[in-house]
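Removed: one protein chain of the complex. Kept in place: all other protein chains.
Going by the order they are written in, the chains are A, B and C; count residues from 1 in each one.
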Amino acid sequence: MTQENENRPQPLNRSDFPIFVALQTRWMDNDIYGHLNNVIYYSLFDTAVNRWLIEQGALDIHAGEVIGLVVETHCNFFASLAFPQQVEAGIRVARRGRSSVRYEIGLFAEGEPLCAALGHFVHVYVERDSHRPVAQLPEAYLKALAPLER
Amino acid sequence: MTQENENRPQPLNRSDFPIFVALQTRWMDNDIYGHLNNVIYYSLFDTAVNRWLIEQGALDIHAGEVIGLVVETHCNFFASLAFPQQVEAGIRVARRGRSSVRYEIGLFAEGEPLCAALGHFVHVYVERDSHRPVAQLPEAYLKALAPLER
Amino acid sequence: MTQENENRPQPLNRSDFPIFVALQTRWMDNDIYGHLNNVIYYSLFDTAVNRWLIEQGALDIHAGEVIGLVVETHCNFFASLAFPQQVEAGIRVARRGRSSVRYEIGLFAEGEPLCAALGHFVHVYVERDSHRPVAQLPEAYLKALAPLER
Partner (left out) sequence: MTQENENRPQPLNRSDFPIFVALQTRWMDNDIYGHLNNVIYYSLFDTAVNRWLIEQGALDIHAGEVIGLVVETHCNFFASLAFPQQVEAGIRVARRGRSSVRYEIGLFAEGEPLCAALGHFVHVYVERDSHRPVAQLPEAYLKALAPLER
């Protein structure tokens, strides 16, 4: 689109992601230009990853002793999405440290081979009360992350 | 809950609604107390009704000549909902005027017979450019509304 | 606007409200039609009232033993607002029960004598852990509410 961004990121394919989560858009996601506001993409990232972690039994947002704090997020936008489109979020783990995980998420419009947006966010897992990073990820997290690390 | 609200509204049953739309919750819908923020319910109302109108071919948000302006909204909250719950939105038309429609929406947690929240909103349908109420609802709207008026 | 709503609510004047809170709009508040999405008004109501309660020392969202649960909200829309407008929220207490308070909020565009939107919400104050309504409002609440009951 612009010569200034020669090395800019490229969209990924569906085959780059081992797991997909179906997400809905909402009426108010559309901004004045008729497409999803850029902020909404991050809400979809959050929702896709946390839903996976909850459904896999890793994250208990009400009572769990370990919670994830977001320390970095990023997104590149390749094509627009708009309500009432459905979105498929591909998720994968790009790097896992002792207490941190870097998730990469591709948001795909239905039927599209390339993602409309590609983002990542880095969770540091901490003890809920002290906010100190855990010494190691709990077993339930390792299990939930395994399918994303394929 | 309080003696002060003796005549307060009661939750409706699933059988009170002719049409249901499945809706997702999002991570950031949960507020500091761990449940859907009250504001989010209105976003779900909007989404349920507008998705219906779009899917039925009545509303074209990008190019349609008739758009709906919201003039009144209301909600009573009976029970809490929380991410990652799925929500089923029952919708019905409670009153239809020459240019206005009053929609009633019940939000049900999966498997629950009574709605967790019951709301309404009133759309006045206007010409997109002039914002003047239409003389009568377009045929496509009447068709889309019929199943909701049972 | 429509014959169907003959007794519909009328906008209030600034003099109807004893206290005003200045609020900002955000870029993403604007919807596809270029004005504040109807959902956003409720976020402004919440913000105006809770900020008042916090600043007056009544509400401690992190550690307070009493929290407010929303049981009913309502809004009538008379004129549109849009980012980047500033909004002045007039607030008053319309009714106070043993454990519940009905707040009324008028949102005014700068310089406008009549409110663009008029809403209310009903808080029931409960014990944070049990969610049981308090036997009576704490002293700090009574103090914070007094200027709104003028």
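Simple rule for what comes next: a residue touches a chain if its C-beta (ideal position, glycine included) is under 8 Å from a C-beta of that chain, and two chains touch if they have at least 3 such contacts.
All values reported here derive from a predicted model rather than from experimental measurement.
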item	value
Which displayed chains the unshown chain touches	A, B, C
Residue of C:28, C:79 or C:114 in touch with the missing chain, whole complex considered	C:28
Residue among A:67, A:82 or A:109 that touches the chain left out of view	A:67
Residues in chain A touching the chain absent from view	1-5, 8-9, 32-33, 37-39, 42-43, 46, 61, 67, 69-77, 95, 97-100, 121-122, 124, 133
Touch list for chain B against the chain that is not drawn	27-28, 30-34, 37, 39-40
Contacts of chain C with the absent chain, listed as residue ranges	23-24, 26-28, 30, 34, 43-44, 46-47, 50-51, 54-55, 61-62, 83-84
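Operating definition for what follows: only the chains that are shown with their structure count from here on.
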item	value
Top chain pair, ranked by how many C-beta pairs fall in contact	B-C
Most centrally placed chain - per-chain CA mean versus overall CA mean	B
Centroid spacing, where centroids are CA-atom means, of chain A and chain C in whole angstrom	34
Centre distance in Å when chain A and chain B are each reduced to the mean of their C-alpha atoms	29
Multi-chain contact sites of chain C, meaning residues that touch two or more partners	32-33, 37, 39
